[in-house]
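Mind having a look at this structure? Questions to follow.
Removed: one protein chain of the complex. Kept in place: all other protein chains.
This part shows chain A:
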């Protein structure tokens, strides 16, 4: 995969935003590269700016320093070439059925029209096993099903990169594990590129092929690791990451 250009380049990006009282630095000079077909995970404790970083890649906020480039072009505004999947269940339009939600995304963004949009929507709804619920309204679906619709919608747009902001965090543990498996199976089928934000170490190891470890307040790159394949290696990696995140806390505590 190391031939040609990286798909996404995040180059020394510092992100700041204002709350009514403070100017908060969310990330400080973060750099990483995502190659086509990567399952790239941003991992870190809360407050490490991983979600803010994802929003910046999505084009919702501009870096105060550094640059984000997709296929060599700087990211300036949100667009359908970077589809977001959010954590919140209300990301589906409640006044549209499952099918209409996917079709609307395709038509509103100008990707496809009419018959083609409908066919594409049906194809991806089928991929996430929701064909039976294609004509249901979102409020009648369970949390896991809603997230599956959001994933189908994101994939149907066939974006350059799929941005997932803790998409399974609000699900119960059993559903979360099933969704992780399903996501991996979908990836196996199409090998899309995904940038995935999570605060769960096991989830990062399971879902990711490459893991960017961020430290909190402000977010800085601590490590960029390859994920593990075998269960044993996964356990080792998990304790290694835990150690990297946790050793600092002990030092801090000892310094007090």
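The rule is short, and it goes like this: a contact is a pair of C-beta atoms (placed from the backbone, for glycine too) under 8 Å apart; a residue touches a chain by one contact, two chains touch by 3 or more; residues count from 1.
Basically, contacts and distances are computed from a predicted model.
Given the options "Succinate dehydrogenase / fumarate reductase iron-sulfur subunit", "Carbohydrate ABC transporter permease", "Binding-protein-dependent transport systems inner membrane component" or "AIM24 family protein", say which is the protein name UniProt records for the missing chain.
Not shown, but named in UniProt as "Binding-protein-dependent transport systems inner membrane component".
Sort through A:4, A:72 or A:94 and give me the one touching the missing partner chain.
Result: among the candidates, A:94 touches the missing chain.
Of the residues A:6, A:63 or A:138, I need the one that contacts the missing chain.
Touches the omitted chain: A:138.
Touching the absent chain in the whole complex: find that residue among A:31, A:129 or A:242.
With A:31, A:129 or A:242 as choices, the missing chain is touched by A:242.
Which of these, A:47, A:66 or A:79, touches the one chain of the complex that we don't see?
A:79
What residues on chain A make contact with the chain left out of this view?
Touch with the absent chain occurs at residues 58, 60, 77-80, 82-84, 86, 88, 90-91, 93-95, 104-105, 108-110, 137-140, 238-239, 242-243, 245-246.
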